[in-house]
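With one protein chain withheld, the remaining protein chains of the complex are depicted in position.
Here is chain A:
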Amino acid sequence: MNHIREAVVWLNDPLNWTNPGGILDRLGEHLTISALAVLLGCLVAWPIGLWLGHSGRGGGAVLLVSNVTLAVPTLALLTILPLTFLGFGRPAVVVALAVFAVPPLLANAYTGVRQADPEARDAARGMGLSGGQLLRRVELPLAVPYLAAGFRTAAVQVVATAALASFVNGGGLGQIIRAGFGLDIAAGGGQIIAGGVLVAGLALLVEAVLALVERVVTPRPLRRVRRVANWRAADATAGG
């Protein structure tokens, strides 16, 4: 319990928040890295997922991607990517995190389009919509709950994984925990727990906010579907 009191003391020291490399700096880094990674993941995964779902092919490939990324340790990607053309620094960290954002985004985009009511699709075809129009006007709106669910899963996962960027000195709130472990537990126990509270709190906050966003962007008649989508999203990803 001693460590918890130390953690409270650590969190109550204003200098720990405002110092260079303090909580506010780290939080900024954490959010920037995560936002860029999720954005990159969306740019890559959504077009591919929507197109695969529209053409009805590649279901196996979608599954393969999520299984393979599950087996690759985050630490490995974080250390390997700086050695490639990406070079050292933020781009490598962002790409490494984006890799883990892709599976939920891809799987949900694919399922979202696939689950569109075949009758709605037939009706649209009968009205003379072309393939692209069908995707844009029928399948995409119907897939919105799934896209939102995938976005939420991916974002939470990226925010969680971004804590590991600290292993390669990539910044983020994880640095606080790492620095605490570096001090030795007797001295850094409070800081370690404080860092854990910050990292976990941020992840839960992002989850809560995005759950709200998801509810807002989902049209009322589709809200029942949304719950199913959440379950699928939760099942499609594991680890982090």
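The working rule: contacts are C-beta pairs under 8 Å (C-beta built on N, C-alpha and C of every residue); 3 or more make two chains touch, one makes a residue touch a chain; residues count from 1.
FYI, contacts and distances are computed from a predicted model.
One chain of the assembly is not displayed; among "Dihydroorotase", "Phosphate-binding protein", "NADH-quinone oxidoreductase subunit I" or "ABC transporter permease", its UniProt protein name is "ABC transporter permease". Touch with the chain that is not drawn comes from one residue among A:9, A:76, A:127 or A:212, which is A:76. Screening A:17, A:51 or A:167 for touch with the missing chain picks out A:167. Although one chain is not shown, part of chain A still touches it, namely residues 3, 67, 70-76, 79-80, 82-83, 156, 159-161, 163-164, 166-168, 174, 177-178, 180-181, 185, 189, 192-193, 195-197, 199-200, 203-204, 207, 234-235, 238-240.
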